[in-house]
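Here is chain A:
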Amino acid sequence: MSALLRLSHVTKVYRQGGLLGRRLITAVKDVSFELGEEPEILSIVGESGSGKSTVAAMILGQTVPTEGELQFAGKTVAIHNRAERTAFMKEVQPVLQNPFEAFNPLKRVDRYLFETARNFSAGKRPDRQQAERMADAALVHVGLTLEEVKGRFPHELSGGQLQRVAIARALIPQPRLLVADEPVSMVDASLRMAIVNLFGRLKNELGLSIIYITHDLATAYYVSDNIIIMRKGEIVERGRARAVLDDPQHPYSRALKDAVLAADFSPAT
Partner candidate 1 sequence: MFTIIRDLARQNMEFLCGLLLFAVIVGFVILSYFSPYGATDIYLLPPDMPPDGEYWLGTTSRGQDVFWQLTTALRNTLFFGIGVAFLSRIISLVVGLVAGYAGGTVDRVLMAINDSVMVIPQFPLLILFYFVLKDNMTWTVLIVIMASLGWSYDARLIRSVAIGLKSRPFTTQSVYSGMTMRKILVEEHLPYVLPIVFATTMNNMIWSIGMEITLSVLGFTDIETPTMGMMIYWANAHSALISGIWWWVAAPVAVIVILFLALFLLSMSMNEYNDPRSRLNRMGS
Partner candidate 2 sequence: DDYTSLPRKETLIVENPEGTIKNPGWFNIWVNGGGGVSTGLQQLTMDTLWYIDPEQGLGGASWDNSLAADKPQYNADFTEMTVKLRKGLYWSDGVEFTADDVVYTVKTQMDHPGMVWSAAFSVQVASVEATDPQTVVFKLKKPNSRFHAIFTVRWNGAWIMPKHVFEKVADPLRYDFANPVSLGAYKLKAYDPQGKWYTWEKRDDWQRTSLARFGEPAPKYVTYTDPGPPDKRTIAQLEHNLDIIHDNTPEGMFTLKEKSKTIDTWFPGFPFAHPDPTLPAVIFNTQDPPFDNADVRWALALLIDIKAVDMASYRGAATLSALGVPPTAATMKDYQAPMQDWLKNFEIDTGKSKIKPYDPTVGQQIADILRKQPKFKDQIPTDPQAISGAFGYGWWKPDPKAAGELLEKAGFKKSGGKWLTPDGQPFKIRITVESDTRSVFTRAGTLIAQQWASFGIDAKAMPAEKLWQVALQPGDFQVAIAWSVETWGGDPDLSFFLDSWHSQFVAKKGDNQPPRNWQRWSNPELDKIIESIRGISADDPKGMELGNDYLKLVAREMPTIPLMSYNVFTSMDTTYWTGYPTISDPYTDPVPNWANSRLMMVKLKPAQPK
């Protein structure tokens, strides 16, 4: 019974339109999976509109499943008030898709680090220095220092740096789970690896579990332990990442794999 996160028969139906004659869209259909106590990276892949982001949103507590149940650390996730929300956010943190968009361009980036440090500390609210220490500690994990970040505006940092700051921020409450919804789709190839490598490191060093949502089968193959392939709200295939991708069983999984454009010129290096 020791699972960090368990989704059992989760369904999410969105309602489009108004009071009468609404249109129902089943974004996620009867999805069940779980993350064990052991830290792992779970990739969720699938075409656009397959419900990946919806799953992420439910795990993050941003939307409530229409049916089914979500358990975190053995307890059903139910958020009714601010205190419960804070408590939950302390455990599960997001990494957003576009690093350039994830920070308010009018505000300094360190602000988010300090805010997080202050709002999620157990006990007394930390003062400025404590908050800085906490931020610095988190930044070290992602290969940055507070020096490099302090007082800077988003446009003064590169996409890779921004994404790492965003991850560092998510690390401050010392969560047990990161949910990264397409964290690299907006950054170019050279930065992409920096982030993906970072995920691997965080799992090992901090014992974090990460849900990694992506289009990019190659990075999913590269970094994840397990994989879930979704199509039209349903899971079509799941298993150890390498096993599944090396030899996909479901026709859709195969189509997906075939669509990947590989630069298959055997490199000389």
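By our rule, a residue touches a chain if its C-beta (ideal position, glycine included) is under 8 Å from a C-beta of that chain, and two chains touch if they have at least 3 such contacts; residues count from 1.
The candidate set was assembled so that all candidates are chains of the complex that A comes from, given by their letters.
The structure presented is a predicted model; accordingly, all values stated were derived computationally and were not measured.
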Requested in this report: Could you work out which candidate touches chain A in the complex, given the options 1 or 2?
Outcome: 1
Report task. Report the residues of chain A in contact with candidate 1 in the complex, numbered from low to high. Result -> 62, 82, 86, 89, 93-94, 96-98, 101-104, 106-107, 112, 115-116, 118-120, 166, 169-170, 173
